[in-house]
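Yeah, one chain of the complex is gone here, protein chain that is, but the others are all in their spots.
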Amino acid sequence: MAHDASTHHDDHDHKPHGFVNRWLYATNHKDIGTMYLVFSLVMFFLGGLMAMVIRGELMFPGLQLIEPEFFNQMTTMHALVMIFGAVMPAFVGLANWMIPMMVGAPDMALPRMNNWSFWIMPFAFTTLLLPLALKVFFDIGGGGPAGGWTLYPPLSLQGGDSVAFTIFAVHMMGISSIMGAINIIATILNMRAPGMDLLKMPVFVWSWLITAFLLIAVMPVLAGAVTMLLTDKFFGTTFFSATGGGDPVMFQHIFWFFGHPEVYIMILPAFGIVSEIIPTFSRKPLFGYKAMVYAIASIAFLSFIVWAHHMFTVGMPLGGELFFMYATMLIAVPTGIKVFNWVFTMWKGSMTFETPMLFALAFVILFSIGGFSGLMLAIVPADFQYHDTYFVVAHFHYVLVTGAIFSVMAAVYYWLPKWTGRMYNERLGKIHFWASAISVNVLFFPQHFLGLAGMPRRIPDYNVAFADWNLVSSLGGFAFGLTQLLFAYIVWDCSRNKSLAKATDQVWEGAHGLEWTLSSPPPYHSFTTPPVITDSMLAHGNVAH
Amino acid sequence: MKQIGMGLSRIGIATAAMAFSLPGMAAVDRWKLNMTPGVTDVSQQVYDLHMIVLWICVVIGVLVFGAMGVAMFRFRKSRGAIAEKWAHNDKAELVLTIIPVLILISMAWPATKVLIEMADTRDAEMTIEVTGYQWKWGYRYVDSGVSFISSLARDSDDTRQLGSGLDPHSVKNYLLDVDRPLVIPADTKVRFVITAGDVIHSWWVPALGWKQDAIPGIINDQWTLVKEPGIYRGQCAELCGKDHGFMPIVVEVKPKAEFEQWLAAQQGANAGAEPVATLAEPVAAEAAPSQG
Partner (left out) sequence: MGQTETHDPNIYYVPHASRWPIIATLALFTTMIGAALTVNKVAVGHYVLYAGLAALVFMLFGWFGDVIRESVKGFYNRQVDVSFRMGMIWFIFSEVMFFAAFFGALFYARMFVVPWLGGEGDGALTHEFIWSGYSSAWPTNGPLKVGGMFETIGAWGLPFLNTLILLTSGITVTIAHHALRAGERGKLLTFLGVTVALGMLFLYFQATEYYHAYHELGLTLGSGIYGSTFFMLTGFHGLHVTLGTIMLLVIWFRCAKGHFSRDHHFGFEAVAWYWHFVDVVWLGLFLFVYVL
């Protein structure tokens, strides 16, 4: 390249030497993306291990393994680790890897801030996990937070030393997420190659643009909410106590103003991923590109006005209940558009079923099932029965595990050959898929029954009437957990095993988009000069109309 | 570690017990799949609503997943399918926006009706104050001044301890039994005013068709009207600390006359006894005693 001589401020295509230079001081979007993904996998296993403790205790009625207090710590930490440690960093990692390659940029817009965003995460989780680790390994202190991931006061304030650690850890995660999101927005809005108009961007990029907006809008609100918890506990304020004119329910309003958009933060990038994969393996452009983009935007908009559907039983005025019910139900419309359009994309295509496609198809079905139960939860009188039961637990694991997590797995299989330059072991991939898809349903489907039959969530022990389905669910859980070891092996194998087949640049026969015009693995700086974009490179063909 | 060891042996016992009890144990409703229709008008309506929405979702699911199945079968490359090029169809998209809206309206309509009915606590014939505590329930019959505390039954409490060595299957109504049940009259509109003394709890008896959060410093109200006498069981449904799983609710519905007798007996017994300090215990705020 012509400009080479003048611009080796960073030994151009040569990676920085040494561990410290390359990783601790990293500014390269791919390296940072890799670190995010590895971190996320570690957290997924950690959160999963906690889930295994939960399922182990719930396998039979009676307490067999742990004390109730520790059970509550497991539930709380499982959720915090999975949400903030596994799902969100996984999506950020994918954004880091793919967005510059998809829009034709050399790197992220603000590479050093990018590094900071990442490195905060391991330290935030050290802070979060510290009290629990001290208790488990050295029997010091009272252990981790046990008030549920929703941190409702006054219960959450009853915690011991862990409260402050949890709050400051949340602050750190907030700082990290906000900076990560700012970086992504700046990259998308400012770093696109000429010709990559907004409405020509891959849907994955669109989904992240909107997700990043949600993040910047709501992470500070969470920070505000936990700050008020902090002052209520340590500085004598009474935001959340009626004695001083506050209200515990006020915390819930503020928390869910963050919390509901948060759940869409965990699903919009998944929509983006699936919208990349289905066209590729259907060999047909994405159906209704614009409608897909507008649908994501509508979901994001609606996500700000539905928060109180988590609070139908707190005793809101009737008008409030009705408003939040209607608004929540409306989300089914744009989400439906997405589902229908994925089906239309397959229609009259020419489909093959490699592992990424299998995960994407399972996503469409299983996420929809989770969406259906979400819709049922939105019906206020029925939610009076469902609320805080295993029906809710089943709902959100369908959207989170078979939704968010499945989409991440689909994405990893889809882009892994691009990242490593080698094809992963397809046979093992398919085994991983089928074992996961079957066991995850054994794990979570019976939880619908448990909830409807009357089993509350967040309990370590239950009446014997719930014993059978709990046993089934636990067995499914162990099977699903073990299966994920295979996933870790496949990824490791693909990045290390030199005897695997080399990947072509395009990797998949039906793949379109800028990222597939780069070599596999791609150069260290993706597009040092902006590429010239032709329509055939775009992921979704004729979007002109 | 000793505990885990014991726990594991318990698991063995439990498995054996389960294998044994599969045919027997008619008392417990096992492998239960669905929500209870309950014992009140409201709970029946809630159940119907639940079933309507469930079936609508099932039908939509069958259509959508069916279409996917057909696509996966017919348009696979291995069958020689050749991809077409079209990528949008405004009419189809419009239709598939409008139809869901109509479906949603058809769900929202009955839901609104039921909700409005549930919110109407007027004309209640009696009021009971329910207060959640860590980890028990306080009940007060507002008009007669009778009040008492209701906590987990002794046999359940013994069995549920970690490593108790006792078998939950042998306890009747394991974790769903209390020392003193709440007694209410049949055929009477009873209003509940619900609050809490420390942290948030939630009062839930599935057969009545609703749950209502008990929030310190705040009163929520709900009502019920049970026709049939009987015993109905429920649990606290909001995480409230370590023994959240161990504060069940038992409601005994008695025929009116029997209820009156019962109440009179309580009034006699209660006279002289220290009345239970229920809410209005505004120290509620200490809600957050920091344990340092």
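Going by the order they are written in, the chains are A and B; count residues from 1 in each one.
By our rule, contacts are C-beta pairs under 8 Å (C-beta built on N, C-alpha and C of every residue); 3 or more make two chains touch, one makes a residue touch a chain.
Please read these numbers as outputs of a predicted model, since none were measured by experiment.
Student: Counting the whole assembly, list the visible chains that the omitted chain makes contact with.
Tutor: A, B
Student: Determine which one of A:M82, A:L132, A:A146 or A:L230 touches the chain that has been left out.
Tutor: Answering carefully, the residue with contact to the hidden chain is A:L230.
Student: Have a look at A:V38, A:I140 or A:L189 and name the one touching the chain we're not showing.
Tutor: A:L189
Student: Out of A:T34, A:N72, A:N96 or A:N115, point to the residue that touches the absent chain in the complete complex.
Tutor: Answer from the full complex: A:N115 touches the omitted chain.
Student: Based on the whole complex, identify which of A:L65, A:M101, A:A146 or A:M172 touches the chain you can't see.
Tutor: Residue touching the chain left out of view: A:M172.
Student: In the full complex, which residues of chain A touch the absent chain?
Tutor: That gives, for chain A, the contact residues 3, 6-11, 16, 21-22, 24-27, 105-107, 109-113, 115-116, 119-120, 123, 126-127, 161, 164-165, 167-169, 171-172, 175, 178, 181-183, 185-186, 189-191, 216-221, 223-225, 227-228, 230-231, 233-239, 241-247, 250, 253-254, 257, 315, 317, 525, 528-529.
Student: When the complex is taken as a whole, what residues of chain B touch the one chain not shown?
Tutor: Listed in rising order, the touching residues are 129, 193, 195, 217-221, 279-280, 282, 285, 292.
Here is the rule we use: only the chains that are shown with their structure count from here on.
Student: Can you list the residues on chain A that touch chain B in the complex?
Tutor: Touch list, chain A to chain B: 59-69, 72, 142, 146-148, 152-155, 157-161, 163, 232-234, 238, 241-244, 247-249, 282-291, 313-315, 318, 321-322, 325-326, 329-330, 332-333, 336-337, 339-341, 343-344, 346-353, 361, 364-365, 368-369, 372-373, 375-376, 379-382, 384-385, 387-389, 449, 452-454, 456, 458-465, 467-469, 471, 510, 540-543, 545.
Student: Mind listing the chain B positions that touch chain A in their complex?
Tutor: 3-4, 7-8, 10-11, 14-15, 18, 25, 28-36, 45-46, 49-50, 53-54, 57, 60-61, 64-65, 67-68, 71-72, 75-78, 81-89, 92-93, 96-97, 100-101, 104, 107-108, 111-112, 114-116, 118-119, 159-164, 166-169, 173-176, 198-200, 202, 204, 206, 209-213, 215-218, 220-221, 234-246, 282, 284-285, 287-292
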